[in-house]
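Entry: chain A
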Amino acid sequence: MGLAGAAVVALAAAGCGSGSPSNSSNSKSPVSVGISVSLSGDFSGDGLATKQGYETWAAFQNAHGGILGRNITLDFLSDGSSPTQVVTNYQKLITVDHVDFVAGPYSTLLTKPASVIANRYGYVMIEGIGGGPSVFQQGLRNVFDVSASATYQLITFAKWLAATHKPVSVAYASMTDPFLQPMLDGARSYLTSHGFSTAVYKLYPLETTDYTAIASAIAATKAQVVVLGTMPPDGYAFIQDFIQDKYSPQVLIEASGPDQGSSFVKAVGSANTGGIMVPNTWFPGSTYYQNASMVSLYLKMFGGTANNISADVAEAFATGQVLTQAVDHLKSTSNSALEAYLHSGVTFQSVQGPVKFASDGENESATPFVFQWQNGTLQDVLPTGVASPKPVLAVKPAWGAGA
Partner candidate 1 sequence: MVILQAVIDGILVGGFYALMACGLTLVFGVMDIVNFAQGILVVLGAYLSYALYSHLRIDPFLSLPVTIPVMFLIGVAVYWTMIKPIKQDRVIMSLLTMFAVGTIIEGVLDLIFTSNLVQIQTSYETSSVRVGSLIFPNVYLYAFAMSAVLLGGLYFLLYRTRFGRSLRASMQNTTAARLVGINTDWVAAFTLGIGVGLAAAGGMVFGLTNSFDAASSYDLISRLLAIVIFGGFGSLSGALIASVLMLVIEDVVAVVWSPTWGQTTFYIVLVIILLLRPQGLLGRKAVRAQ
Partner candidate 2 sequence: MSILNVTDISKSYGGIRALAGCTMAFEEGAINGLIGPNGSGKTTLFNVISGYERADAGRVTFRGTDVTNARPETVFEMGLGRTFQITRIFPRLTVMENMHVASQRQGILGQVRGWNSPAERERATEVLDFVGLTRLAYEPAGGLSYGQQKLLEFAFIVVAKPLVILLDEPAGGVNPTLLRGLADRIRALNSEGVTFVIVEHDMSFVMGLCDRVLVMHQGCTLTAGAPEEVRSNPDVLEAYLGAAPKGTR
């Protein structure tokens, strides 16, 4: 390790000396991390949150000695949510800017081409927001997802349901999305294997703008358990439509939407939030590694309230955390060393909890939380035993009785 490590450090130093814009107060040349983010196009909303997450991490880490005692500089390029641009961007980051490391863009769609490029240049693609199975099926050894991958997202919920409820029929609906759909299927296969029948299973295209019909179809089944693979907009719409239909299932969990804090409350009305569940890889009040400081720093940098912090922020921050720990341990900026080390089965700490990589790069020790709206606040209720969960409301209050 010694000699090789030294050599690598020297190389890397030379490498980034030639490239990355070194505008740091730190005497030593900074460690540069290159990221492509979607600041326009379909993913622009999450793209911005992702960028903020990385920025929060860099600011925090630089305040705590950076990496290897060197400052961290972030090199952002915008990709307009297009894989074409992502490909160009990561090649520029690696071959022109000579960044030391690259981190993941937003969404499974873009992480795939990005990780291929990284792999081509022997870079590790460490990411927190590209957990669709297809990312891990590429057979690339340089991809590492610090978050819970799609298939694991709803597993906590499914286990709880199977353990606490008698098998009933479940209504499923999901957007056709490389992340959401596997997520829903993951839960469905587990529940089916535990005797839960399927009342209805609806997939709807991204372009859908009117959900009333799908909602009514679900309502018509009178299913008492509803599992939805939603993005925020349709997440809101479904609940609004259920209320319109006067249909109040006992258990209602949505992939995304209820986690959006105040905008969710505004959308569905605080009185209706009660009992609604959402899986989450992170939450503001989590006691996990450095979470408190991340939250406070984020609020200092970007304002807003803790409940409005998007999970994208934490996922990006966690990515940075794992990178920091690994590199500080290795004492080198060699990507090959990093790849080997991340594969070595070590467990890292992050704002999203422990991170331990399976051979395909999924985070196998990820235990996604389940949250539930109780009395107008989002409480973590599952898994029991982690952090300080509130007891679950096994039956969702009827609409309007939740506050």
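We adopt the following convention: a contact is a pair of C-beta atoms (placed from the backbone, for glycine too) under 8 Å apart; a residue touches a chain by one contact, two chains touch by 3 or more; residues count from 1.
On how the list was made: all candidates are chains of the complex that A comes from, given by their letters.
Everything quoted here is computed from the prediction, not taken from an experiment.
> If you had to name the candidate from 1 or 2 that touches chain A in this complex, which would it be?
Among 1 or 2, contact with chain A goes to 1.
> Which residues of chain A touch candidate 1 in the complex?
The contact residues of chain A facing candidate 1 are 40-42, 44-45, 47-48, 176, 202-210, 212-214, 216-217, 220, 232-233, 236-237, 240-241, 243-246, 263, 266-269, 272.
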